[in-house]
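One structure below.
Note that one protein chain is taken out, while the other chains of the complex remain in position.
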Amino acid sequence: MKPEFKVKSINFKRKVEESFNRQKFMKLINAKLVDVKPGYCEIHVPYDLNLTQQHGFFHAGIISTVADNAAGYAGFSLMEENSSILTVEFKLNLISVGDGEMLIGKSNVLKNGRTLTICRSEVFIVKNGIEKLCAASQSTLIELKNKSDKAKKRGQVYH
Amino acid sequence: MKPEFKVKSINFKRKVEESFNRQKFMKLINAKLVDVKPGYCEIHVPYDLNLTQQHGFFHAGIISTVADNAAGYAGFSLMEENSSILTVEFKLNLISVGDGEMLIGKSNVLKNGRTLTICRSEVFIVKNGIEKLCAASQSTLIELKNKSDKAKKRGQVYH
Amino acid sequence: MKPEFKVKSINFKRKVEESFNRQKFMKLINAKLVDVKPGYCEIHVPYDLNLTQQHGFFHAGIISTVADNAAGYAGFSLMEENSSILTVEFKLNLISVGDGEMLIGKSNVLKNGRTLTICRSEVFIVKNGIEKLCAASQSTLIELKNKSDKAKKRGQVYH
Partner (left out) sequence: MKPEFKVKSINFKRKVEESFNRQKFMKLINAKLVDVKPGYCEIHVPYDLNLTQQHGFFHAGIISTVADNAAGYAGFSLMEENSSILTVEFKLNLISVGDGEMLIGKSNVLKNGRTLTICRSEVFIVKNGIEKLCAASQSTLIELKNKSDKAKKRGQVYH
C-alpha cells in the first residue's frame, strides 16, 4: 500500500515548503511542516485554546485542515515543477476526540495519476506523549499543469 | 428533499447559539451564526488574509469548517435538550476556489434518526455581492444522549 | 441547487441510452433507464430475491450501483459527443433499509466543469407505492475527451 514514487521535480521539498509557507492560515494555527518525502507529508499543530470546539478539544475543522493539507502536500511532492494543485474532494472519519497537546497529520499517496492523485491521511492526537488515532481521511487531488502555485488567479475555477 | 422537522427541545435555538459561542475556533475565524431553524443552520465567515491558502483565497480548511459546523448545528437543532453531538464523518467536494469577500455555509438535515443524523451542506463564496457554489458536503452526526454539550469529558471516545 | 444546463451534444439522450444498454450488469439486475434530461437521470430496479442481502432486502451493492449509475449518466448527458466518462469517486449514506418492491435512483448535476462533474443522487425505496428516502450520495465524475464510450481499451487507466 506504500509504493515507492519517483519525483518529477528535484526541488520537490523546497516547492512544498514554499507553498506551505505562503498559506497564511497555517501561520494562524501555528502548523509546522515536519516532514516531506516523495508521496508523503507530515504536519503538526500544537494545542491552543483558540483552536477548540465547545468541549475545549481540537475543533473538527482543524483536524480536517491537517488531514487535507497533509494530503495536498503529499500529492504536490510528486507533481511537476510548474504545476499547481487543488483538492477536488476529501472524506474524513473522526475517530477519537481531539483531546491532547498536539495533532499529527500523516498522509501517503495511494495513486499518482496523470491528472488525479489519491491520498490517505491519518491524524493522531498526542496526549501525555502517547499517539492515538484521531481521524482518517481519503482525498482526491488534481494537478493543474503549467499553473504556478504562486500566481493568484482571480476568478479561477477549480477544475 | 427538505422535510419539516419537529424539535425535541423548545430551547433549540438558544442551545445551538450557546454551543456555537463556546467554540473558541469560531471566534478566531470571526464566524457568525446567522440562522438556525429546525433542521437548518447558516454560518458566515468574512474574508481575512489570515484564513487563506497559497493563492490568497479562503483555505479549504475554513471551507470544510463552515460546511461541517453548519451541518453539526443543523442536526443539533433537532436533538434532545440533554444531548451532545459529534461529527462521525463528512465528505466535501470543493467546487470553485474561495475567491471572494465572504463564505456562507447552509446545511439541511436529510434524515434525523434515533442515533444518527444525515445532513447536506452547501458553501457559497460571495464576490462583489454574487453568491456562487464553492463546496458541497454530506455529513453523518451522532447524538450522545444525556451527555451535556457543556461538560468537558477528558478521555472521551467519539462513539 | 438545480441550475439549467446546456447540452454539448444534441444526441445526448440517445448517447446515454446506448451506453446504458451496453452495460450488461444493468441487464442482469433488470435496471431500467426511465428518464434522461440535461444534467438529470433516473433509474429503476424492481425487487428480485437475487438482489438481496442477509435480511432479504435490496443489497447495499445494488443501492450504490443505482446511485452511481444515475450520477454517471446525469453527468454524461452534459458531455461532448466524443467523450467517455468514468466515476472518480462517490460517497453514499444508507438511510433506510431497502425493504420494498422497487428502487428509484435520481441524480442531478451540481457542477459541470471542464474536466470534472459533481452530482448528487438520491435513492428511494418504494413500498406499497410509497417512496421513502433510502440512500443519498455525492459523486465526482471525469470526462475523457475524444475517448469513445464504445471502445474497449484494454489496460486503460482511469485518470
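Couple of notes before you dig in:
Think of it as A, B and C in the order they're written, each chain with its own count starting at 1.
As a working rule, contacts are C-beta pairs under 8 Å (C-beta built on N, C-alpha and C of every residue); 3 or more make two chains touch, one makes a residue touch a chain.
Predicted model only: the values in this text are computed from it and were never measured.
Contacts of the undisplayed chain with visible chains (whole complex): A, B, C. One of C:88, C:110 or C:123 touches the chain omitted from the figure, and that residue is C:88. Considering C:64, C:77 or C:121, the position touching the chain not shown turns out to be C:64 (whole complex). Of the residues in chain A, those that touch the hidden partner chain are 1, 91, 93, 95-96, 110-111, 113, 118, 120, 122, 133, 136-138, 140.
For chain C, the list of residues touching the undisplayed chain reads 19-20, 22-25, 27-28, 49-56, 59-62, 64-65, 68-69, 72, 86-97, 99, 149-158.
Counting over the whole complex, chain B has residues 88-89, 91, 113-116, 140, 142, 157-159 touching the chain that is not drawn.
Quick note on the criterion: only the chains that are shown with their structure count from here on.
A rotation of 180 degrees, rounded to the nearest 5, superposes the Cα atoms of chain A on chain C. If you average the CA atoms of chain B and of chain C, the two centres end up 29 Å from each other. Between the Cα centres of chain A and chain C there is a gap of 31 Å. Annotation: 22 Å between the Cα-based centres of chain A and chain B.
Residue numbers of chain C whose C-beta contacts span two or more other chains: 91, 113, 140.
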